[in-house]
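Every protein chain of the complex appears in place save one, which is left out.
Let's look at subunit A:
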Amino acid sequence: MTSNGPLRDPANRVSPKAVRLWLLESLIAFVFFAGISLLLSRWAGGWSWVPAWFARDPWLLPAAVVVATLPFLAAEPFVRYAVHRWELSGDVVYARSGFLTREWVFVPVSRIQTVDKGQGWFERMLGLATLEIRTASHAGSSTIKGLDYRVAAGLAEELAHRAEQLRDDAT
């Protein structure tokens, strides 16, 4: 999918159900953008300073917004599913994420301070969870979205257990 150069892909994909989660989020974003632009075009017809050609055809604004955002919003869930991957080996968490901006994060288990798993509304609906692995630094912390709930719970358990064994106070 993406060229990582000398880095290999993390071993595990997130849950396939994550695509549905991201589709849902895309849909909400789409409704939001389309709704706002529709409302704006309704009002804009009455404003005096808009150009005449726009006042005549105010539907151009929502049309432009839809054309501009739809490909991105439609592609995002599938691109994300291809990009988002994670792996735990050698006591290091290696995770990749992102859509337009990609991120690769390496967090050694010995430096982990807290492991949280959280579930939003939609995630609970789909049986997904987000794993937040925190170290003393925000740049060295990782968030893995779209994990199957049982996978997330197991991973959180394992990480917390290992982190306790390896506790390294150097921060």
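Simple rule for what comes next: contacts are C-beta pairs under 8 Å (C-beta built on N, C-alpha and C of every residue); 3 or more make two chains touch, one makes a residue touch a chain; residues count from 1.
In this text, contacts and distances are computed from a predicted model.
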{"item": "Choices \"Branched-chain amino acid transport system permease protein\", \"Putative membrane protein\", \"Probable sugar-binding periplasmic protein\" or \"Fumarate reductase/succinate dehydrogenase flavoprotein subunit\" - which one is the UniProt name of the chain not shown", "value": "\"Putative membrane protein\""}
{"item": "Touching residue (missing chain; options A:Leu61, A:Val105, A:Leu131 or A:Leu147)", "value": "A:Val105"}
{"item": "Which residue of A:Pro51, A:Pro71 or A:Gly90 touches the chain not shown here", "value": "A:Gly90"}
{"item": "Chain not shown: contacting residue from A:Asn12, A:Thr69, A:Gln119 or A:Ser141", "value": "A:Ser141"}
{"item": "Hidden partner interface residues of subunit A, rising order", "value": "4-8, 10, 87, 89-90, 92, 94, 98, 100-108, 111, 135-142, 170-171"}
